[in-house]
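Apart from one protein chain that is not included, each protein chain of the complex appears where it belongs.
Naming follows writing order (A and B), and every chain is counted from residue 1.
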Amino acid sequence: MWKYILNRLLISIPILLCVTFLVFVLLNVVPGDPVALMMKEKVSADVVARVRAQMHLDDPWIIRYFRFLWGLLHGDLGTSYKLQRSVTDLILQAFPRTMVLAFSAALVSWIVGIPAGILSAIRQYSVTDYFFMGFSLAGVSMPVFWSALLFQYVFALKLGWLPVSGFYGWQYVIMPAVVLGWSSAGLIARLTRSSLLDVMRNDYIRTARSKGARELAVITGHALKNALLPVVTIMAIQVASLLSGAVITESVFGIPGVGRIAVDAIKSRDMPLLQGSVLFATILVIIGNLVADILYSFLDPRIRLER
Amino acid sequence: MEKETIFDDVIRAFKENKTALFGLIVVVILIVLAVFAPYVTPYDPYEMDLNNRFLKPSLEHWFGTDMFGRDLFTRVIYGARISLAIGLIPSLIAVSIGAILGVISGYVGGRLGYWVMRMADVVMAFPSLLLAIVVMYTLGATLFNLFIALSVVGWAGAARVVRSQVLSIKEKEFIEAAKAIGVKDLKIMAKHVFPNCLPSLMVLFTMNIPDAILSEASLSFLGVGAQPPTPSWGLLVSNGKEFLFSAPWVAILPGVAIFITVLAFNFIGDGLRDAIDPYLKG
Partner (left out) sequence: MGSVLKRFYVFTIILLTLTFLVGTASMVSAKEKELRISYPEDPKTADCQKNTAYYMLPLNCFDRLIECVTLESGASQLVPGLAEKWEVSPNGKTYTFHLRHGVYFHNGEELTADDVVYTFDRMLDPKTQALNTDILNFVDGAQDRLDGKTNSTKGLKVLDKYTVQITLSQPFAPFLAVMASPQASIYNRKFTEKAGDQFGLTPKTTCGTGPFILKEYVLNDHMTLVANDKYYRGRPQLDKVFVRVVTDPETMRMLFEAGEIDIFDCDYAFSQIPYFLESPKWKDRVVSGPRVGIYYMCINQKKEPFGDVRVRKALQMAIDRKTILDTLFYGRGTLAHGIMPKGLIGYNPNLEPIKYDPKKAKELLAEAGYPNGVDMTLVQVSTWGQTWAKMNELVQAMVKEAGFRVKISQVDESTFYAVRKTGDSDHYIQVWSADFNDPDNFFYTFFSKSGTVVRSFNNNDPEVFEALDHARTITDQKERIALYRKLEKKIAQDQAAWVPFFNIEHLYVLGPRVKKFVVPWNGWSDMSYYEMNVE
């Protein structure tokens, strides 16, 4: 098992390097004068030349890449063109808010998704099953930006129960977490249901039932443990989809997190900021996948017992 | 002995699964509406009528009018063209590229196969929306570039699935037999390996479509996809957002269109997957 984990860790490093390279190439290949963006209208030619030299903008790109990589290793992601502040600082400030949002959304998805999946599996093909599966499918099919607007309209404007947008207290997290969590909940519910159904068909479960154990105990005691295996790994992989969804949720609900930074950065063509936030998010996903792999290796006896 | 073809599987999927059939009907209707848009819609999607702005849905304007007096129903129908195109084409491209690379990687193996899979890992490491945003930054925000961006994002997952399929097929006896006879590798790949992957490919394709449609809508909503006055559904919702309180139909109805379309494709995808290849669930 440890060999497996080490293997996964080692593979992550070149992947990480390739990711930084890909992002750097894609974003730096494009022309556009960042100095003009900083200085907008009133600047003279020699000021531009001096600042460009200071920012090493005219060096060959391979050198700029290594300089960037060097800075990355020291935790320096560059300086935002538009906001004139360290990208690392901006992202570190924004990250906790995204964490709160993502974690809350994940919680919503587990709280709603897992019981829904379990109930659907137990009462397969019943009204409950169709209802929950329909609900899940709706969650997955609805565009997040649209459901966000609907929620704002109903709960903030019409009913006045919740605040419209911003991030100044716990009430501000409720709608975004529910909106973001709903689509994840759908995925989790469906996965839990199918996984549980598979396991329930297994022989040893039938044996346990025939021994007379109460159905519910059977399920929660035996089936669930095995059924949750793929679900647990999905939870860790949720990181990627939650981060994608957070981009939109943060924009609509005005939450100053990493997702909103990325959107603002692409709109104002603030390359260092976009670069930093995308890299940061990707690193999170890679870590998430790593954690998922490690968790899986612990839980799946086949890998755990491998020599 | 009658060999069950993939088409039998497909037909069985729709016969047994009523929701999948429903989804198929909806999609067909949408395609018809989109293709025959000029004949189905009474107005021009770009023509402004500033005296008739923000009209509520009525018999004259089924979905009402928007902030420039353009008929919303017309714009939504024309938007269907965009959504269907962006759903189908990048998915097709992505799955095709992924399939070819996956077959090569799985069958040929070796260093080429290894590196192709590493490339796929790199692409899959990104949250898909962010990768699409980066590509749009590089190329510029237009609808055409969105096709490219979504294809780039989609190929990796397909490659991975195809590769694992190929690996299991490779071991099968009839492949070894063909090799023993002396059939060339390329021919084996084309005639034996590839067709066996088709069921999974079909499912992959159908399951990629809703993601592509949602991604395009999201990106256009954010302003980094289609640009005005293109009637992309995502763009319609974002344009209508400002008037949510006074003219809610402008933002809500295009969203309903997105919802129904994606739901229909999800129904189809689920149905196909259940019938053809249940192992794709994980």
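Everything that follows uses one rule, which is that a residue touches a chain if its C-beta (ideal position, glycine included) is under 8 Å from a C-beta of that chain, and two chains touch if they have at least 3 such contacts.
On a predicted model such as this, the values are computed, not experimentally measured, just so you know.
**Student:** Touching the hidden chain in the complete assembly: which of A:V100, A:A240, A:A262 or A:L279 does that?
**Tutor:** In the complete complex, the chain left out is touched by residue A:V100.
**Student:** Of B:P57, B:G109 or B:G223, which one is in contact with the hidden chain?
**Tutor:** Missing-chain contact among the listed residues: B:G223.
**Student:** Tell me which stretches of subunit B touch the chain missing from the display.
**Tutor:** Residues 48, 50, 67-68, 140-141, 223, 227-229, 239, 241-246 of subunit B touch the chain absent from view.
**Student:** Could you pull out which residues of subunit A are in touch with the chain that's been left out?
**Tutor:** Missing-chain contacts on subunit A: residues 32-34, 36-37, 39-43, 47, 51, 81-85, 90, 93, 96-97, 100, 103-104, 107, 110-111, 114-115, 118, 152, 156-157, 160, 163-170, 172-173, 216-217, 219-221, 224, 252, 254, 256, 260-261, 264, 267-269.
Definition applied: only the chains that are shown with their structure count from here on.
**Student:** Distance-wise, how many Å sit between the C-alpha centres of subunit A and subunit B, to the nearest whole number?
**Tutor:** Chain centres of subunit A and subunit B, defined by C-alpha means, are spaced 22 Å apart.
**Student:** Please name which positions on subunit A make contact with subunit B in the complex.
**Tutor:** Touch residues, subunit A against subunit B: 11, 14-16, 18-19, 22-23, 26-27, 29-30, 137-138, 140-146, 149-150, 152-153, 157, 191, 194, 230, 240-241, 243-245, 247-248, 251, 262-263, 266-267, 269, 271, 274, 277-278, 281-282, 285-286, 289.
**Student:** Would you pull the subunit B residues touching subunit A in the complex into a rising list?
**Tutor:** Spelled out, the residues of subunit B in touch with subunit A are 118-119, 121-122, 125-131, 133-138, 210, 214, 217-218, 221-224, 234, 237-238, 241, 244-245, 248, 251-252, 255, 258-259, 262-263, 266-267, 270, 281-282.
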